[in-house]
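Structure, as structure tokens:
Excluded from the complex is one protein chain; the other protein chains are retained at their positions.
All chains are identified by letter, namely A and B, in their written order; residue positions are counted from 1 within each chain.
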Amino acid sequence: MTLNSMSLRSLDMPAESEPELLCILGTGDLGRSLGERLLQSGFRVVYGSRRLHGGSPLLSDPRVTSHEAAAQSANIIFVCVHREHYEFLATMRNHLQGKVREKIEKKQQLVPKAAVVKGLNTLSAWALQNGLLAGKQVYLCGDSAEAKQAVAQMATKLGLSVLDKGSLSAARELEDFPLKLFPEWRLPLSVALGLTAFFFFYLLIRDVIYAYVEKKDEISYRIMVSLANKVFPIVALIMLSLCYLPGAIAAFLQLYRGTKYSRFPNWLDRWMVSRKQMGLVALGFAFLHVTYTFIIPIRYAVRHKLISRIKKNKTTPFRFDNTEAWGTDSFVTLGILGFFLFVLLGITSLPSVGGSLSWREFNFIQSKLGHLTLFICTAHGYVYGWNKFLLPSTYKWYTPPGFMLCLIVPSVVLVLKGILLLPCVDRTLTLIRQGWERTQPKNSKPHLE
Amino acid sequence: MTLNSMSLRSLDMPAESEPELLCILGTGDLGRSLGERLLQSGFRVVYGSRRLHGGSPLLSDPRVTSHEAAAQSANIIFVCVHREHYEFLATMRNHLQGKVREKIEKKQQLVPKAAVVKGLNTLSAWALQNGLLAGKQVYLCGDSAEAKQAVAQMATKLGLSVLDKGSLSAARELEDFPLKLFPEWRLPLSVALGLTAFFFFYLLIRDVIYAYVEKKDEISYRIMVSLANKVFPIVALIMLSLCYLPGAIAAFLQLYRGTKYSRFPNWLDRWMVSRKQMGLVALGFAFLHVTYTFIIPIRYAVRHKLISRIKKNKTTPFRFDNTEAWGTDSFVTLGILGFFLFVLLGITSLPSVGGSLSWREFNFIQSKLGHLTLFICTAHGYVYGWNKFLLPSTYKWYTPPGFMLCLIVPSVVLVLKGILLLPCVDRTLTLIRQGWERTQPKNSKPHLE
Partner (left out) sequence: MTLNSMSLRSLDMPAESEPELLCILGTGDLGRSLGERLLQSGFRVVYGSRRLHGGSPLLSDPRVTSHEAAAQSANIIFVCVHREHYEFLATMRNHLQGKVREKIEKKQQLVPKAAVVKGLNTLSAWALQNGLLAGKQVYLCGDSAEAKQAVAQMATKLGLSVLDKGSLSAARELEDFPLKLFPEWRLPLSVALGLTAFFFFYLLIRDVIYAYVEKKDEISYRIMVSLANKVFPIVALIMLSLCYLPGAIAAFLQLYRGTKYSRFPNWLDRWMVSRKQMGLVALGFAFLHVTYTFIIPIRYAVRHKLISRIKKNKTTPFRFDNTEAWGTDSFVTLGILGFFLFVLLGITSLPSVGGSLSWREFNFIQSKLGHLTLFICTAHGYVYGWNKFLLPSTYKWYTPPGFMLCLIVPSVVLVLKGILLLPCVDRTLTLIRQGWERTQPKNSKPHLE
């Protein structure tokens, strides 16, 4: 994710030439820090400032002149002023012609003749002052390769890692990159929030309010841990299955249409693009569920229940129920294995780990191991309720319990995936993905591209 | 792990020249998606296709011509056809002479005159369509630096991160990179699987079958959690010691031979190369062990045992055994500290974290902290069985318990490492590693290189 490019002009110049002169427009904190850093790295710097007196301790420095004078003297100009003051750039059009201009904000249209290189947005003045630049990433976009190389060389000398993001046109999706605030997480977090709110109130009614109404039991304290420890795994499992549902839908769409050349609907594309974030949100909820589960035995309410039970049935021996033992232990084992695989999926989502895997390895983990995780976690849910499905007491006020609602989406996804694994279906889908099309208006025989 | 290289030809051309014309051979999904992406980034594209009619919606596009016509018009050619159709490249030999050819599969010998650049294997058509290219890695190998730069520039404009993997000859170990499936994990995973199977059946016989045969106790439910929670820590500890054993063996080999200029045996080299993966597999087993341990108190069987014990000995006071308290607490403390250090080792194995450490820091953590982890985990095992070694009841059917077998390899490794730390041994080994040799056939005195 980095670029270190050398300026090619150094080939023509002797190895130890006079340091390059750079111009910084703006004597604010950023301009001043950048200037100091460049001076330390061996460049010569001239500042341009609106005000030639007052305030900033820098302005008594002989290197400070007017904007126009500074811009004329150097070949590379850094613009370090706030957005509000950009109109002055238009007045300097003549002075900036032919220069490489490093812009902190993009205003290409003000000075069209200069080769604009946008970048360095991610530097802070404090980081510049304290030398916390080693390895720090900056982005450069620009249409002039030569200009970008000149700026990149400078950034490299400061110890920065430079990422070339292509031309200004290709950089449209990165224009406000330093200002973006988790755009790709908004859909998954909204879905998670909605599910959490729904199940929280659903279980609140079914557990706490039902107990109060029907049995006059005050168990509101259960909201914080017991209720939470039902909502979290439910949301986690549904979110995990929502990761794999669009893939199955897409496959069936292709089978139905008999071709892969039609584009997917927009909602499906948008869903598929956010699968990674959905999985990570699901992992977060699973982590909370696991932590809440470990904490159960040290809760006051649990110890009280245990002790009361012992006292109540003092003389009755506690017959060992083998089925119950198998049930609890398999329930717990499935949960642990499912969580372990889930954590593995999360680790391979880290940028550095995912980047070190080949495409086949990444696909193996995210697809095969991912579906296995979904299968094990769904089984964990089924074992949880294995003997509750037919008990009348499960259905309070004729509503299904939370875990039953929770198991719907995962079961659907697993059934769809099972169908897709059948040999006949799988064969047709592979053909379609290699280019085969079911309907041929012009040619009579199927062709492979 | 990236390269962004600029094409040097842009220096000679004015900054805003006519967009470059590229040729794509193949109008399948990949070719079409790549073409659309290149068009969006400002290039001009001409397609070459075997069939000039039918099927693909692209083929009505006026930019589609025959392969030969397309190849003639452009300087850079992308070959996006399936492996089966490569013979046509041979027929196009004349047309491809002197061009830079981007090949999805390497077939240099078909067209020797063209400068072949192999790469872009890791792109999928869907990623191309949906713009999921930012930061995505592609690999380029080629013998012509100029050709690679031209291709790299293009890839950069698409927003890709390009990794230069050197010449075609140096890239031999990367030829099938997109298709490799965890080659370096196969030895560690096989070893782990073998150990797991062995200890599972060994403990099954000793615990479950023995109890059934000797005491008519049906405790098969214990398989899932109790048995698993013995197998996992045993395998984890043995795998961790297998990480450090080859280093000790290598050191003793050097001491025995008196020189470091002889190569190690192949099996030792192979073992040493897979140490990192062995450690990570061991960490996975340790994680499972820890999770199973946390889950113990909420198991039905455990609660039953606790309650039954209370009911059985209703009147007998439970005398507090101070030794037992110290024993359990130190056992638990050693386990927690050992796991904490183990997790630290795992975190430094992440590519980005390991890459940010200096060689000395990395060595400190992996070697010093690593051996400390092994020591603490072995002590954890010894404290577990501290009073069981001499009890006759431990040896069911005259077989040693699982933990005793488990402690053999770690103890051996720690003893060897202890010997290597002795001043006399350490001094000799340091000399050998600096180049000293014990036997000098030609010269009579030892020399340092």
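We adopt the following convention: a residue touches a chain if its C-beta (ideal position, glycine included) is under 8 Å from a C-beta of that chain, and two chains touch if they have at least 3 such contacts.
This one's a predicted model, so the numbers in the text were calculated from it and none came from an experiment.
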{"item": "Hidden partner chain, touching residue among B:Lys260, B:His289, B:His380 or B:Lys417", "value": "B:Lys260"}
{"item": "Residue, one of B:Trp267, B:Trp359 or B:Tyr398, that touches the chain absent here", "value": "B:Trp359"}
{"item": "Interface with the undisplayed chain - residues on chain A", "value": "1-8, 10-11, 15-16, 26-29, 40-42, 51, 53-57, 81-82, 121-122, 124, 129-132, 134-135, 137, 153, 156-159, 161, 177-182, 218, 221, 224-225, 228, 284, 287-288, 291-292, 294-295, 297-301, 303-304, 307-308, 310-311, 314, 350-353, 355-356"}
{"item": "Where the missing chain touches chain B, by residue", "value": "1-3, 5, 8, 115, 135, 143-149, 163-167, 169-170, 173-174, 260-261, 263, 269, 272-273, 290, 293-294, 296-297, 306, 309-310, 314, 317-318, 320-322, 324-330, 332-333, 336, 339-340, 343-344, 350-353, 355-356, 358-361, 364, 434-435, 437, 440-443, 447-449"}
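We take it that only the chains that are shown with their structure count from here on.
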{"item": "Length of the line joining the C-alpha centres of chain A and chain B, rounded to whole Å", "value": "23"}
